[in-house]
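One protein chain is absent from this view; the other protein chains keep their places.
Right, subunit A next:
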Amino acid sequence: MSFFKITLIRSGIGMTERQNGVLKSLGLRKRMKTVYHPVTPQTAGMIMKVKELLTVSEVDTPLTQKEIHEKRRPPKGFIVENPLRPEATAE
């Protein structure tokens, strides 16, 4: 089963109630938020209602919100080394 990767590129401010309702149902609360929905005629219809605000692509596997957040997280940049606390060195 394939999925739509939907990202809200343009804000819903100033859009009609119906369009904002579609964005709410898709789970797009903020600009640049990415959600994954299965490819069905219902989802396709919702995308067509607000297609000017979105960027859509098709992927095989969806990511959870946690996984999306982890991908965006920058590297720590350091490793804690402490001979007094060996469990810190193991991290």
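Rule of thumb we're sticking to: contacts are C-beta pairs under 8 Å (C-beta built on N, C-alpha and C of every residue); 3 or more make two chains touch, one makes a residue touch a chain; residues count from 1.
Throughout what follows, contacts and distances are computed from a predicted model.
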Exercise. If you look up the hidden chain in UniProt, what protein name do you find among "Large ribosomal subunit protein bL21m", "CIB1 protein", "adenine phosphoribosyltransferase" or "Protein O-mannosyl-transferase 2"?
Worked result: "Large ribosomal subunit protein bL21m"
For this session: From the listed residues A:Ser11, A:Thr40 or A:Asn82, report the one that touches the chain absent from this view.
Result: A:Asn82
Exercise. Which subunit A residues touch the hidden chain?
Worked result: 74-82, 84-85, 88, 91
